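Sharing a structure below in structure tokens format, with a few things to ask.
All protein chains but one are shown at their positions in the complex.
Chains here go by letter, A, B and C, matching the order in which they are written, and residues are numbered from 1 within each.
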């Protein structure tokens, strides 16, 4: 309550909490009175306390996510993507071009990442672009090529879905659905993939707090799809030296909060290929379960985000470092 | 080019620009060489310059938006919402409850905002909620109530659409479609409203730069719908004293860039009713064409965002101040 | 306490609070136990609760500032700068060039701002510059010129002090000391001006939260100098369209927390002269007690920040608008 709240105001608040079906716990200090509501918080949190006379602020002391929380599910989850496991002591790498452009480019890139040790093939067919005048991907045609490349090299595939209609199409051709950063709070899309039978790679919005990422995951989980992998991909800050600020802390913070596997994308925050290896090594060292990296056999020719696409040689060297670092981190149970 | 770029690298870049169909302009300084591409920038900007040997960075010097730009369309646009004008020397206020909850609450609130001078009735039927466990609105039922209230009090209505399917429904009952902050970069939704025959209120994403807001508008405009109103509603920063940081500067900055009307939402950045009036007055004083405010006849009972809903009396007083301030700002042509 | 904290852990925390000399108030919920410490919070807040077994977090529910708080001192303070009042129903404008460069420029600018209605003359003699290679001001020589110009036009003067040695010199020549944004957390400087006998204009750091600004003021106040004016001047965010993001909300938020006068600087966030008027009008409309504006009789010749310096004619027009808006805001007691 505000300093100087009247007894009437205090009693009014206590009455509202009890009406709502919770018990109260009142603590009167020298300057302040604090009223605790005990019971099912969902009964009281919709009651607009700050609009109630005498109330300074209302704060929940329990976490708003349930299914995603480590408390409810203390054993780390292992997600199975058509036979490839994410979590459970593996460091799983998803790699490939930003966008599916043509068969040769895709197959060359797929072969290269497979050779380097990547386990899942990534490729975009429905690209979100900031400008309406930019290339947006090949659509279903791209998904067919992606599926063909996956089969050719024995890799499950992951692709981004941008809108409800994409979900059904992507489920037909791919093994994992990606929700991009700009759609992390597209609640209808989250609800739709919550009904799908495919694992979901959920990227953190570039201005989303970690708790909002967990609530976005809760949308999918509460819809019945428990196959969710969380992905840190950089946040927007005042620093312009990188495309986004890679929030490496998000990895251990998420590990403290949830049983879901946590991976990261070093390519988008880096914004250029030369910065990808240090960010990738940092993410592994921080305890991630895997990463998703943009690799292109001819970055200079890429039609999207070529700046940040690694060349196969550099990627192969990076994979060796990551494997060694993962062993060290794994060794001490993180 | 990078310091120390070789002549081969410079020639290679010049050659690529010419292949792409632009002319070049080379400026050799003591430390640096700068290569300008002259012509249609869309021909060269997709070429991943940073992946090209010797290139330090590539930067466009022309603006990526065309239809939204003041340069292409020097006369300010006036948007007509079922007879109510936004822009063109009016200060147009949209007000009403955050969410349509029931008929009585809605009609009481609508009557109150009409009396205070609001011209357009707002009300949400499809609410984006951070948690899957929160109330999401009444859907089509809510739109019917909103339409009825609008007719009762002679006000056109505006409501938020969250996904493609909402667009057709909302067009049936409402006079203006709102794209919320979380959907500012939901490109499929932007494309869909670009095909609609209704004016669009486009809110700035809370981590979107002003140029990204203009590009989002460009999606709608390039789809054929020229009835777009831009709305500043607060950005996410390190400051926690307010729910969002109201970027009042965005109003004059947008006015310098675009012919589209610019309004603002003081309720969401404020996060509590007591802060709404000063932010509202600031927005008018900065040169906005209107605002959208949450007003509720019984904030304490509101099922969503009651903290920030103004009560009718306070709203009426605010309207008087805004009208006076608008006259001063208008007086000097901003 | 953490969910699942043991009774031993709970008892240990209670014991530590009692040892420290506070009473406790224990509230046991279904999932969580909350322990309140009642009494003088300074006795317990240094005890590193998060390092204590079983503790999830410790949070103070009272404000850490005392002398600055509105609660302790409900009557708004009026600061007297050599006869010019800031606060108490006045809108007081401080204006002048960014930096004192030479006598003619300074006197021309001073005459112009006086004529337009400014009450206090600003001018920098000790400039903080991001690069060691930039012009840093004329030092004491500049202060002599500033004093002379102030006397010539009957205006008290304000100037920035950057380090302890500047305080004594500035006190000899000027009527008000300014602490710049980069020094808001230079605690030794705050302590030094806390001993001075001159009013202090304390600017908010560009990444400082409002509560940190109040704590910085508390340093000065607790040193015995009660003549403090707070100044919002823009914060650093991801938006690059303006030099800084003008946090207009800080004005009403500060008014809710403190009795100290609140002014703002529209020049630094704007970064260019054309944006200063809308930001200035917004600040007045939000309820500020005054502003500090950069005005230069020949911006193109300015040796520092000429981009954002207003020309006398534009400044005079702005002053008229601000006076009218202030009357409206004042009229309704904000």
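Going forward, a contact is a pair of C-beta atoms (placed from the backbone, for glycine too) under 8 Å apart; a residue touches a chain by one contact, two chains touch by 3 or more.
Quantities reported herein were computed from a predicted structural model and do not represent experimental measurements.
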item: Options C:200, C:215 or C:282, residue touching the unrepresented chain; value: C:215
item: Identified contact with the non-displayed chain, of A:64, A:150, A:283 or A:299; value: A:283
item: Contact footprint on chain A, counting only the chain that is left out; value: 207, 209-211, 235, 237-242, 245-253, 256, 269-270, 274-275, 278-279, 281-287, 317, 321, 324-325, 328-329, 332, 334
item: Residues belonging to chain C that touch the chain removed from view; value: 42, 46-52, 64-65, 128-135, 162-165, 182-183, 185-189, 191, 205-207, 212, 215, 218-219, 222-223, 236, 272-273, 299-307, 309
item: Where the missing chain touches chain B, by residue; value: 3, 25, 27-32, 34, 36, 38-39, 61-62, 71, 236-238, 240
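The working rule: only the chains that are shown with their structure count from here on.
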item: Innermost chain, taking as reference the mean of every protein Cα atom displayed; value: B
item: Distance from the mean Cα position of chain C to that of chain A, given in whole angstrom; value: 39
item: Distance between the centres, which are taken as Cα means, of chain B and chain A, whole angstrom; value: 26
item: Interface hub residues of chain C, defined as touching at least two other chains; value: 237-238, 240
